[in-house]
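Just passing along the structure, written as structure tokens.
Just one protein chain is left out here, and the rest sit where they should.
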Amino acid sequence: MHMTKKRVAVAGASGYAGGELLRLLLAHPEVEIGALTAASSAGKTLGSLQPHLLPLADRVLEPTNAETLAGHDVVFLALPHGESGPIAASLPDDVVVIDCGADYRLADAETWAKFYGTDHAGTWPYGLPELPGQRETLSGANRIAVPGCFPTVSTLALAPAVESGIVEPEVVVVAATGTSGAGKSSKPHLIGAEVMGNVSAYGVGGVHRHTPEIVQNLAGLVDGEVSVSFTPVLVPMPRGILATCSAKLASGVTAADARGVYEKAYGDEPFVHLLPEGQWPQTQAVLGSNAVHLQVAVDEAAGRLVVVGAEDNLAKGTAGGAIQCMNLALGLEEAAGLSTVGVAP
Amino acid sequence: MHMTKKRVAVAGASGYAGGELLRLLLAHPEVEIGALTAASSAGKTLGSLQPHLLPLADRVLEPTNAETLAGHDVVFLALPHGESGPIAASLPDDVVVIDCGADYRLADAETWAKFYGTDHAGTWPYGLPELPGQRETLSGANRIAVPGCFPTVSTLALAPAVESGIVEPEVVVVAATGTSGAGKSSKPHLIGAEVMGNVSAYGVGGVHRHTPEIVQNLAGLVDGEVSVSFTPVLVPMPRGILATCSAKLASGVTAADARGVYEKAYGDEPFVHLLPEGQWPQTQAVLGSNAVHLQVAVDEAAGRLVVVGAEDNLAKGTAGGAIQCMNLALGLEEAAGLSTVGVAP
Amino acid sequence: MHMTKKRVAVAGASGYAGGELLRLLLAHPEVEIGALTAASSAGKTLGSLQPHLLPLADRVLEPTNAETLAGHDVVFLALPHGESGPIAASLPDDVVVIDCGADYRLADAETWAKFYGTDHAGTWPYGLPELPGQRETLSGANRIAVPGCFPTVSTLALAPAVESGIVEPEVVVVAATGTSGAGKSSKPHLIGAEVMGNVSAYGVGGVHRHTPEIVQNLAGLVDGEVSVSFTPVLVPMPRGILATCSAKLASGVTAADARGVYEKAYGDEPFVHLLPEGQWPQTQAVLGSNAVHLQVAVDEAAGRLVVVGAEDNLAKGTAGGAIQCMNLALGLEEAAGLSTVGVAP
Partner (left out) sequence: MHMTKKRVAVAGASGYAGGELLRLLLAHPEVEIGALTAASSAGKTLGSLQPHLLPLADRVLEPTNAETLAGHDVVFLALPHGESGPIAASLPDDVVVIDCGADYRLADAETWAKFYGTDHAGTWPYGLPELPGQRETLSGANRIAVPGCFPTVSTLALAPAVESGIVEPEVVVVAATGTSGAGKSSKPHLIGAEVMGNVSAYGVGGVHRHTPEIVQNLAGLVDGEVSVSFTPVLVPMPRGILATCSAKLASGVTAADARGVYEKAYGDEPFVHLLPEGQWPQTQAVLGSNAVHLQVAVDEAAGRLVVVGAEDNLAKGTAGGAIQCMNLALGLEEAAGLSTVGVAP
């Protein structure tokens, strides 16, 4: 007998994260798409805002509130940072609530206040199943905080090296990102003519809000302090992150050692893929997919390990990661509705 | 009882059309992917050439010949123009052979010779199911010529108007295309630095090889002559075609008349979608999807009907169209393995 | 003895047209840059808004009004449509006022009202020196309306054919444009993630405001009616327009005839260049330059002349054209401060 499909709502269906959730949910065999809600776009058709979601084009967006979100098995929150708290509080405990925003990611209230400037909403189970023990935590969870796009790929790229001790826990991450990571907002520096043919850095010097999240993830793997120098770089493409991560090698570590550590860490992971030697990650290869591609190199002259990771910031970096968490929470196959096939060229 | 899956080979698996066929076939519920063949890339892994096709990364490309292609229910040919003939001749009659190249599209040998400069290989059933009577022709066919990318969207955009007589049969098509349409070939004008930040026209004045194919399609809908002025324009994106098509309106035709003609023509079509009034097609909305989005306008001052169509040149314009034909040929559901959901932004 | 430099103000220095005026004026040997004014950006440094204009980085923007614009020989208005009228009225008659906006382009008040919905400000000499007789009109003029970006290239591409009668006066123009043409405004459809990897049409069916301007230009060349079907297409690049223009050929006109007409028309023009046979215009070749590149083809089968023109919408299409007009108005060398060298790749 076939299981009853799970009824899923998406709050924030007009934005990029919401759109990607719906794109993936439309291909998910075990779900039925319920309420689609929005703020200022409530009352509009989804087709007028997300014309790529043709099967849902005639659906009308409802306002985001406890009433419209009631009666679902799963509610995805794809809201601006700071808005998940109140709406989450209004949902029953037995509903699976998955927050794609930052509100419940950080464990430390003081760090939250420093980086976000508001009161800390709380801490939910962190939705990165590839971290040690995390898959078990997420199985059956009713509240899940989906990681940020940069922390997902940066953590996956660095965790095996940091945890195994083949590098010193002082890492440098420079991550090129497509502009959808900034959301569907009309900020002057995100206008097409400003971003095409242009590359710029922002949030330099440790002030980007994803910095403490990467620190938290890596610090959980070792005794003692971890330092993270993180610089995001805006590049002219809609989607994708390429993270170049490095750290000083521990004494005597060889290239073969490093490769071995990554093979062991990810050999059984469905969505993290260490490329064959000599092949380097590219974002196009993971576009629309839930896969992260990694490659490692040892720079003997500089004495550093360099790990490069490619991710689709909207897929594995947000919506795909969220659905992977949903699958675990509901006891479905972890890869249900998700793909490791990218759309290229 | 579940049907046995069909065994499918792809000749030309290293190129863009071949890659897109495989991307779509990986999601097709009724097929099993058999031989993958190539010319100069034979012996390499698919992963080294098409890193986005992760589930097939370890498959090794074989040479393209009758032996490697034997034993399949379906063989897709995704070869350079002119190369399909010999290999097609070597395949048994009861195998479904679907040619993504131009070799068997044109009915007129003289026109073929004029535009391609070689001997005419022949004429196969034309794989555009949305043309009148064509769906029936394709059902059960064993040889199918997939339309060119420009002819697909141009024909779909213009056929209802031309057939119904609301326009004079002298049409103008200017179609912007992403650069993947030129194939994965290292021509100097296709280098990244040449195409980014740049728009250019080519094949101007009726000399592009897709011109006679559009003429053939439209001429089949009316008595008398049809003229087509077709100009392709290369724009800085990997995929997608936006075709702006126009023709002089017949006397007395209103905007409502024109809309009515298109609603009637495509109301039941699964992959051709007339957008709501006021909404214009964009290529991003059909990226990776098998849908064509259309919109129509009547320019009263100029006395012309303008129809704009968006298509993914590699999907509905090549590989998706090819799989739609395969489904018809095999008696599967026409939409099996195909989607109307795009990948955006 | 060296002439005293002309003192020049730019109203609207924070926008794209204003920025390009300043980029070109910085290289102009006969001018001194005076007041830089803006609306909401008044009080900011130019460097914070236009970081590419390094020599002016510390200049502070003033509000746009009669006081700040007083005391200049030339005032460029680079303001949103509809805002030039009041400020122009406040400037002395003997100041050369050059409006980069639409306010004074159209001769017909009714057409203005239909397309812009406001009262007609008036009509100034039209700043396209390449039109017959227009160079004389502009020499010594104190008020000049700079043409729109699409009308400049479309008119230059079509005028010789229309005027000489080698085509029927019913023209079709499909013009691909970079997104800077829409100004530095944060409209949702102009966000980077919406325009990159995307092509869309807009203002379809004759409703774009540049349509009546093209009609006006071409109608001035012939007796009788002219019809223009104009469709702008937004493509993923910051700058540049490629216009594909066509019209039905008059009986008996050959390719050589057509080429001859264009050679004669533009042989002596400093900024309009007919490319050698076989070479087609591309926008990259005119980036930042004041040149327009043209090529013509005769499509015998379709019976149409096709003319393709490339222009930088911000340079010859706005700021460069404006400076060319200033040179004429001031009696300077027409090409002073302007270049036919593009920035490529």
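Think of it as A, B and C in the order they're written, each chain with its own count starting at 1.
One rule holds in what follows: a contact is a pair of C-beta atoms (placed from the backbone, for glycine too) under 8 Å apart; a residue touches a chain by one contact, two chains touch by 3 or more.
Note that the structure is a prediction, hence the values are computed from the model and not measured.
Though it is not drawn, the left-out chain touches A, B, C in the full complex. When the missing chain is restored to the complex, the residue among A:R135, A:R259 or A:R304 that touches it is A:R304.
Considering A:A70, A:V233 or A:A335, the position touching the chain not shown turns out to be A:V233 (whole complex). Panel shows chain C; residues 16, 19, 23, 26-27, 45, 47-48, 50-55, 180, 184, 196-197, 238-239, 273, 275-276, 279, 282, 284-289, 291, 293, 339-345 of it touch the chain omitted from the view. Think of the hidden chain as still there; on chain B it touches residues 16, 178-180, 184-188, 190-197, 236-239. The chain not displayed touches chain A at residues 170, 172, 174, 176, 193-194, 196-202, 204-206, 211, 227-229, 231, 233, 235-240, 242, 244, 246, 248, 280-284, 287, 295, 297-304, 306, 308, 310, 344-345.
Going forward, only the chains that are shown with their structure count from here on.
Touching chain A and chain B together: C. Comparing the contact residues of chain A and chain C by number shows a mostly shared set, over half of all numbers used being common to the two copies. Each chain gets one centre point, the mean of its Cα atoms, and the points for chain B and chain C are 38 Å apart. Rounded to whole angstrom, the centroid-to-centroid distance between chain A and chain C, based on C-alpha atoms, equals 45 Å.
Residue positions 196-197, 238-239, 282, 284, 287, 344-345 of chain B each touch two or more of the other chains.
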